[in-house]
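What you see is the complex with one protein chain gone and the rest in place.
So, subunit A:
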Amino acid sequence: MNKSKFLMVPVLLWAALFLLIPMLIVVVVSFLSRDTLGNVVFPFSLTGYKTFFDSLYLGIYWDTLVLSVVTTVVCLLVSYPLAYYIANATPRIQTWGLILITIPFWINFLIRTYAWVLLLRTQGIVNSVLLHFGWIHEPMQMLYTKGAVLLGMVYNFIPFMVLPIYVALEQMDKRLLDAASDLGATRWKAFRHITLPQSKSGIMTGCVLVFVSTSGMFVVTDILGGAKSMMISNIIQSQYLGARNWPFGSALSIIFVVTSLILILLFNRAMQSKADRAKEGTA
């Protein structure tokens, strides 16, 4: 039994080499300074962290959090009914549903995001159709808005929400619903008191996946949001690649990672019920 621990070695080595060490480098760099050429140099300095408290960056940081939360909530509202439908459908429909949800992963994510440009731009398909039927008289500005970014995020991350919820619902013991009905519960009450709590683990996993993916995303913001909608990841990217201010980029990364972790921990704490704690106690 103990020997099976060695199976962990490859992944631990990988994580240490390519995740832990680079993270440590980022931490160190975040406390250094840069010279006029953009090289990272001594002495130690807190300039990167101080710069963050500029109202410009705080605003972008706040926008990032808001967009991530809204994306997560919209994904949840769209995905739960879908996951519920698939989990309760016949095996044939389940198979097809899961295939349809994973098919987008077969196509490069950049291409899928650019497809939205074609749909949303001023001469795009959506505007053309609306104009053609006379529902609008001049093209709407849809691309390069916050709405477009939200749309792109939700579109990209729905599978991250559907799949864990589907797994939780599919694993649920359906006999519990018979028991609830036998005890006088209507279908809605059975859903509210049995199905929903039983799928909570899936909801939590989905929310964390979508939240983390959205808040770290800069490609969708770049393509669909234009210059006006910046997220913290866009700033980090530009500090590394454009402005060549690595200490500031690193400081933003660290702040971002730490605050995300705190938020996720708070979220998990809030979602955890007495039953979960009892389970951990005996495990």
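Here is the rule we use: a contact is a pair of C-beta atoms (placed from the backbone, for glycine too) under 8 Å apart; a residue touches a chain by one contact, two chains touch by 3 or more; residues count from 1.
The working rule: contacts and distances are computed from a predicted model.
J.: Out of "Cysteine desulfurase IscS", "PqqA peptide cyclase", "dihydrouracil dehydrogenase (NAD(+))" or "Spermidine/putrescine import ATP-binding protein PotA", flag the one the UniProt entry gives for the chain missing from this complex.
T.: This omitted chain is identified in its UniProt record as "Spermidine/putrescine import ATP-binding protein PotA".
J.: Taking the full complex into account, find the residue in A:5, A:137 or A:175 that is in contact with the omitted chain.
T.: The missing chain is touched by A:175.
J.: Specify the residue from the set A:81, A:197 or A:242 that touches the hidden chain.
T.: Of these options, the touching residue for the absent chain is A:197.
J.: Can you list where subunit A touches the absent chain?
T.: 173, 175-176, 178-186, 189, 193-194, 197-198, 273-275, 278-279, 282
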